[in-house]
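Complex shown without one protein chain; remaining protein chains in place.
The chains carry the letters A, B and C, assigned in the order they are written, with residues numbered from 1 in each.
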Amino acid sequence: MRDMDIGSGVNTIFMDPDPDKAREFFAKKSRAMTDKRITVKEAVENYIQDGCYLSTGGFGAVRIPTAVVHEILRAGRKNLGYYGHTTTHDFQLFCAGNCLSKVDAAYIVGLEARGLSPNARRVMQSGEVEVCEWTNYALAVRLKAASEGVSYGIVRTMMGTDTFKMSGAKIVKCPFTGKKYAAVPAIWPDVAIIHVHESDIYGNCRIKGISVADMELARAAKHVIITTERIVSNDDIRSDPVNTAIPFYLVDAVVEVPFGSYPGNMPYEYFSDEQHLAEWMRVEKDPAAFEKFLDKYIHSVSNFYEYLERCGGWDKLKSLREKEVLV
Amino acid sequence: MRDMDIGSGVNTIFMDPDPDKAREFFAKKSRAMTDKRITVKEAVENYIQDGCYLSTGGFGAVRIPTAVVHEILRAGRKNLGYYGHTTTHDFQLFCAGNCLSKVDAAYIVGLEARGLSPNARRVMQSGEVEVCEWTNYALAVRLKAASEGVSYGIVRTMMGTDTFKMSGAKIVKCPFTGKKYAAVPAIWPDVAIIHVHESDIYGNCRIKGISVADMELARAAKHVIITTERIVSNDDIRSDPVNTAIPFYLVDAVVEVPFGSYPGNMPYEYFSDEQHLAEWMRVEKDPAAFEKFLDKYIHSVSNFYEYLERCGGWDKLKSLREKEVLV
Amino acid sequence: MTQNYNMMELMICTASRYLEDGKTVAVGTGAPCATAMLAQKTISPNLVILFEAGGIAPELPSMPISVGDSRTFHKAVMAAGMSEMMTTCSRGIVDYAFLGGAQIDKFGNINSTVVGDYYKPKVRFPGSGGANDFASMCWNTLIMTVHSKNRFVEKVDFLTTPGYLTGPGSREAAGLPDNSGPYKIITDLAVMGFDDKTKTMVVESINPGATKEQIQENTGFELLFSDNLSSTSEPKPEELKILREEVDPTKLVIGR
Partner (left out) sequence: MTQNYNMMELMICTASRYLEDGKTVAVGTGAPCATAMLAQKTISPNLVILFEAGGIAPELPSMPISVGDSRTFHKAVMAAGMSEMMTTCSRGIVDYAFLGGAQIDKFGNINSTVVGDYYKPKVRFPGSGGANDFASMCWNTLIMTVHSKNRFVEKVDFLTTPGYLTGPGSREAAGLPDNSGPYKIITDLAVMGFDDKTKTMVVESINPGATKEQIQENTGFELLFSDNLSSTSEPKPEELKILREEVDPTKLVIGR
């Protein structure tokens, strides 16, 4: 499998990297500063169809848009494409719903220090999901290239490895120095779902703490759904413009979802619920128990607040808040 | 001069775009978090030699590192290379000192809404300064490529124009789509001089308001000299890490220079001194008067505070502060 | 003929009508900025103004003197950097760019680098700045300039900023984004667009008091005139009032 002379990865590129087609889309996207608040249900109905390509913001189980992912499972969306840089609980959720048919993978199946997801592993070993290999940085550069309106970016990574061979990257040479780079194709996901700390009703957003690859993602995605801990006023945003991470004209939908990253960590707000995440891993080992579990926590609840209630409600959330802020 | 088939600009690239040579330099640069405070004079003595390639932060006459540029003139530095994206008063200063022999130019000679600098124009029409043409974005991408540790970046601009022909850019084709791009070579300036709002003694810096291309510049430059309106504590920096623009390990020198962007604008602090800038344009028309003027404001003063005194001292600064904050 | 406005006021009021509501415009200092501000206060309250150095959708308190000064991000929705702004253009999110220039040819190509020979210039100008970037990557370029034979030339001494280059298809062949290019040229004599077939300048409306002959006389190449040639509307009293009292009360631009 190792061959130092390969010039191209062998795998399929799932999304068209043509920047003029992306420009054509963006030419028509509204730049008007209008009230974009809708419900989680409406966001999924309006923007997420079977077969579309998604990316979720955050990293690991940190600042993830849980409410929208749950709704995607409830709505039974199928054959989704997914962008998997270090994705953990969100990836686990999509596998639980058998939602995926294509994955750009840098880090899937795993849950970082927590171990591996038995069910996600089962799904990924089934052969039912087409995989293209990348690295975290390669995926970030694919978004960055799209955010720059160009069809590729170059990185000094992946080269010489099977990760490169099983990717969709190509080797290019610098016209100035002759140095080799892995060229990675731009990716314009159909929809990005990003959970943020604060947004105004128009979609001007603030992220507190690390931004991971969400600056690039919000700029690359054709549609952007924001879930936010809090709605703030436009005056508030304008009083501190250097802290705006995402400007309104990129955003299609704004949904206020307090504790929206639960059971993940929301920096400065609440820590991850390790008990609940451990329960996931436990029940995933037994398909029957897992089905019951999914029914209890996702399918039979009508919204995210009911889910929070079933997970322990305010007492639980209060303890996670304390765990986060009383370090 | 127009030829649609050109694949290369004809001009010289002043700086080596080899990323491995840059890495070799950075391998040896200290990452220790040490007290980096020195004087303006020491900063110029230690880091700015004849023939080296400089870039100043900011844009137009906004957030410019005037104190260090004055000191470069007083020290009589010659044959400098310079990075000229929209550079106005800083460029005018370097021309006043006949410091330059090479300029990467996107916007030189001009002073935006104020007009053109008669002396900068004289210098640039003399043929004594070698020029390579670029655009503002092309220059920003050259820094960005360097900041990414790669030898080039690609842009959808410049192509088809004499700006391209008189640049050092080259046409490349995307390996995925066949689209053409202008490839621009990475640039690692020898020294960047950047004026910021706040820095700790180690060089962790905050910039308030627009960052222009300074994030990229601080990461591309081999040496970074920071002048700062205020020194703040490291605890202060660590209490709000999302607002750090430049981390300490990029920085070589920190100099506290309140009103350091004068006669330029420092956002949220003081507006530009339009009277003083107009006086510059006026005296530049008459070489004898100009010499006297330079002597009065630069050569015969021993430091930046004396300069501020001669420009009107506290009363002037107070009025500029009011003009800035009482909008 | 008596008129209660000057040529700069006419050009600004005329140009402002081409900036549609809910669109994005990249502007510099001076007349383009005044135009965008006027449009916001008249027909296009939701016009999004972007500045090259990183100011995004500010509430402009007064005319900036630099594209990076603190006015350009006063109460902005975001204070970003040059890269944010330029990549926004590159992605196809910026509808209009507003430029000037020392020379312009029939394809809308602009010179702002040198007049005379490049290596021994009669006059060195600033160069592209961000103009080439905007005209390359924004959808529609608008140009405001005084109409004279040494500005409207057969061949620019230096092609700083791309118009339609050498004609139909040449932008795309050079590698520039599809379907972008010059949109309107607003002068003190006329408003010009571009002929779909030849991508050369075509007079669409003639300013009050100007004539076809006068326009051609002040142009260094042969102009096309539209079959639907119209008269440029005079500035409306309310446009002038807003321009003079709210946009440029110190007459920084309109006083000249």
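FYI, contacts are C-beta pairs under 8 Å (C-beta built on N, C-alpha and C of every residue); 3 or more make two chains touch, one makes a residue touch a chain.
The structure presented is a predicted model; accordingly, all values stated were derived computationally and were not measured.
Engineer: For the chain omitted from this view, which of the shown chains does it touch?
Structural biologist: Looking at the complete complex, the unshown chain comes into contact with A, B.
Engineer: Among B:Thr66, B:Gln92 or B:Asn204, which one is in touch with the chain left out?
Structural biologist: Of the candidates B:Thr66, B:Gln92 or B:Asn204, B:Asn204 is in touch with the missing chain.
Engineer: Among A:Val150, A:Ala213 or A:Val251, single out the residue that touches the unshown chain.
Structural biologist: A:Ala213
Engineer: Which chain B residues touch the hidden chain?
Structural biologist: With respect to the unshown chain, the touching residues of chain B are 19-20, 22-27, 29-33, 146-150, 202, 204, 219, 234, 237-239, 241-242, 244, 247-249.
Engineer: Provide the residue numbers of chain A that touch the chain removed from this figure.
Structural biologist: Those residues of chain A that touch the unshown chain are 1-2, 4, 58-63, 85-86, 88, 105-110, 112-114, 116, 121, 124-125, 127, 133-138, 140-141, 144, 155-163, 166, 171, 179-182, 209-216, 265, 267-268, 271-272, 274, 324, 327.
Basically, only the chains that are shown with their structure count from here on.
Engineer: Taking the mean of all protein CA atoms as the centre, name the chain whose own CA mean is closest to it.
Structural biologist: Taking the mean of all protein C-alpha atoms as reference, the closest chain is B.
Engineer: Can you pull out the chain pair that has more C-beta pairs in contact than any other?
Structural biologist: Top of the contact-pair ranking: B-C.
Engineer: Taking each chain's centre as its mean C-alpha position, how far apart are chain A and chain C in Å?
Structural biologist: Spacing between the chain centres: roughly 40 Å.
Engineer: List the centre-to-centre spacing of chain B and chain C in whole Å, with centres computed as mean CA coordinates.
Structural biologist: 28
Engineer: Where in chain A do residues touch two or more other chains at once?
Structural biologist: 19-20, 149-150, 241-242 - these are the residues of chain A that touch more than one other chain.
Engineer: Could you say which residues in chain C touch two or more other chains, in rising order?
Structural biologist: Where chain C meets two or more other chains at a single residue, that happens at 73, 79-80, 90, 137, 177.
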